[in-house]
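Shown here: the complex without one of its protein chains, the others still in place.
Chains: A and B, in written order; residue numbering restarts at 1 for each.
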Amino acid sequence: MVAATSQTENPPRKPRNATRRHRPPFLTTTLLALGALVFLFPFYYMLIGSLQAEPDTSPSAVVPTSPFTLDNYSQINASVDLPRSLINSGIFTGGVILCTIVFGVLAGYALARLRFRGRGTLFATVLLVQVIPFQLLLIPLYVMIVRSYGLADNYLGMILPFAINTTAVFVFRQFFLQLPDDLFSAARIDGAGELGILRHIALPLVRPALLTVVLLTFIGPWNEFLWPFLVTKEADMQPLAVSLAGYISNVAARASNPYGAVLAGACVLAAPAIALFVAFQRYFLNTDIGSGVKG
Amino acid sequence: MTIQAERRSSVPARSAPTGHNRRRLLHRVLGEQPLGLALVGPYVVFLAAVFAYPLGLAVWISFHDYFFTAPGVAVERPFVGLDNYVAVLSDPAVRRSFLNIGIFLIINVPLTVVLALVVAAGLNRITRFKALLRVGYYVPYVTASVAVVGVWLFMFNSGGIVNALLGPLAPDPSWLVNETLAMPSVAVFVVWKQLGLFVLLYLAALQNVPKELYEAASMDGAGKFRSFLSVTVPAVRPATTLVAILALITGANLFTEPYLLTGGGGPNGASASPVLLMYQKGIEQGNPDVASAIGVLLVLGVLVVALISRALTDRSN
Partner (left out) sequence: MRPILSIAALSVPLFVLAACGGGGDSAADATATGPITVWLSNNQEEVAWGTAMVEAWNAEHPDQLVTAQEIPAGKSSEEVIGAAITAGNAPCLIFNVSPAAVPQFQKQGGLVALDELAGGADYITARSGDVAEQYRSEDDRYYQLPWKSNPVMIFYNKDLFTEAGLDAENPPLATYDEFLDTSRTLVSSGAVEAAIYPAPTSEFFQSWFDFYPLYAAATGGRQLVEDQKSTFASAEGQAVVEFWRTMYEEKLAPQEEYNGDSFADAKAAMAIVGPWAIPVYADTNWGAVPVPTPDGMPIEEIHTFSDAKNVAMFSACQNRGTAWEVLKFATSEAQDGELLTATGQMPLRTDLQTTYAEYFEANPDYSTFADLAGRTTEVPNVANSIEIWQTFRDSYSKSVIFGEDDPGTSLEDAATAIDTLASQS
């Protein structure tokens, strides 16, 4: 839908004045910093709340006066098998990312660069798929995966509904679409087959889009609660989001500081996602996803 | 249509005498580069299994008197025509939920578009702390709603920090239990939560705006604000379309926020969303037929809105 929109701009008019003002944008930086602080405030609040022994709802609690304690975290550690949950989350998320990359690249490339029957229909479907609420498909999917395929308490059963992230296919398509045509026609003139072009030209170029896709895809399964929750009954199969939700809904209600326990759970769930994001954010550069929106 | 295509391909292919002819026929039937079919194959199978089949079943369910049973239980599931749709449309709670989504979109979409573009344009201009500030805006996006809802509840309840700052201006009843403000509060939460993604999209789009356009504008004597309006905004229009449509889809699929933030769509269903009702009716109350009808209406609604908005942007281009 985006690719179809063409960019039309007026040709630049003749310069009247050739000097350019160049000031370091202090004001902009300050305003953006303020905005970022507002955006991050809930996380700060979450963190200090999780480090306190007694819940404090008053505004003065923004600047904590009481000493920090790790009690809330040790309570989680005592009732949730954190390393095991992390491994489960890792396998679930990793499986989804792997499938998305392998099959998503191929599908995205084909949608962008190859002409075959049904391409238009498929692309329309890609757009349609994003509109369908998961809750509508939930029970038929559950019956299919658990009853027909017997994949309850199985990593495959967890991964299957998320296996190929459609947004990722879309990003790959847009990425391949923006590569210069000459690249491909030159190879064809040299007599390269379609498979050869894919292997030697398209795939080596895909790296920047890959990181974007990994980060976009990561968020879904890492934070997903409802599906793995339905599919897993064995505690040692449950990903972090499910174990923590179980902890929050149940154990936390009995903790000495239920509010702090909930916040600590939230921090534990958020921390790996944020850490991963911060670690990779410098690769998460503008040009990568530029493909996704360029006309 | 496809089965027909297959039949056409197999019959003449067998009788075709030469390889050359066969290839031509193959191309006519499968398209110029049949490799494409092989490459999209796994994805198509995935779509068929995970989306097409359950969606087809859901549509079928919505025309029948249906409930889920244990394997082997024989029950009648009579065709009821549009009964489920009539039931859905005459239910004030459902109508209210669609209205709620309307309210949500009216607040969420413009706010998202404007804020994301302004932040992205700002981030694009600055040179220092660029990476750090960018992270600040992305972090809510990478965090699960379940994790951050608790903090919002804490901040926006009547004794919370927001009302404490507002002092006498604090609304009564407080935000999340105020019938007028509950849905706008959810909309603002979602803006905060999703803005990172949209900033990212805009930042990317901004890389593709030719520098000359800004130079030209500044030579025409346009100030920063003017050149933002006359250069940036039109240049990133394709991104704006994408952002608006993604925001629309997010809004239509709204579930976690009213489920957790406003205690199950309260007060009085003022923040209930169609997906929340689907969940209540289909999964909690065991009426998947009615829930499916809501789902089908919702999908149709989103498609119509998306098509209209696309037609509008196409025309304005």
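Methods note: a residue touches a chain if its C-beta (ideal position, glycine included) is under 8 Å from a C-beta of that chain, and two chains touch if they have at least 3 such contacts.
In this text, all values refer to a predicted model and were calculated from it rather than measured experimentally.
Participant: Of the residues listed, B:P184, B:P238, B:G251 or B:G265, which one is in contact with the missing chain?
Facilitator: That would be B:G265, which touches the missing chain.
Participant: I'm checking contacts with the chain that's been left out. Which of B:F63, B:Y85, B:Y138 or B:F154 qualifies?
Facilitator: Candidates B:F63, B:Y85, B:Y138 or B:F154; residue touching the omitted chain: B:F154.
Participant: Considering the whole complex, which of B:L25, B:A38 or B:A222 touches the chain not shown?
Facilitator: Within the whole complex, the residue contacting the unshown chain is B:A38.
Participant: Looking at A:P25, A:G90 or A:G118, which residue reaches the missing chain?
Facilitator: Counting the whole complex, the residue in contact with the absent chain is A:G118.
Participant: On subunit B, what residues meet the omitted chain?
Facilitator: 2-3, 6, 30, 34, 37-38, 40-41, 44-45, 48-49, 52-53, 56-57, 67-75, 93, 150, 153-154, 157-159, 173-174, 176-177, 179, 263-269, 280-281, 283-287
Participant: Touching the absent chain: which residues on subunit A qualify?
Facilitator: Against the missing chain, subunit A presents residues 55, 79, 118, 139-140, 142-144, 146-148, 152, 229-230, 233-235, 245-246, 249-251, 253-254, 256, 258-259, 262.
As a working rule, only the chains that are shown with their structure count from here on.
Participant: For subunit A and subunit B, what's the span in angstrom between their mean Cα positions?
Facilitator: Centres of subunit A and subunit B (C-alpha means) sit 15 Å apart.
Participant: Where on subunit B is subunit A touching in the complex?
Facilitator: It comes out as residues 2, 5, 29-37, 39-40, 42-44, 46-47, 49-51, 53-55, 57-58, 68, 71, 119, 122-123, 125-129, 131-148, 150-152, 154-155, 157, 159-161, 164-165, 192, 195, 200-201, 203-208, 210, 212-213, 215-216, 218-221, 234-239, 241-242, 245, 249, 252-253, 255, 275, 278-279, 282-283, 288, 291-292, 295-296, 298-299, 302-303, 306, 310, 313-314, 317.
Participant: Tell me, which parts of subunit A touch subunit B in their complex?
Facilitator: Contact set of subunit A toward subunit B: 1-2, 5-9, 12-13, 15-18, 20-21, 24-25, 28-29, 31-33, 35-37, 39-40, 42-43, 45-46, 49, 57-59, 62, 103-104, 106-107, 109-111, 114-119, 122, 125, 128-141, 143-144, 147, 160-161, 163-164, 169, 194-195, 198, 215, 219, 222-223, 225, 241, 245, 259, 262-263, 265-267, 269-270, 273-274, 277-278, 281-282, 284, 286-295.
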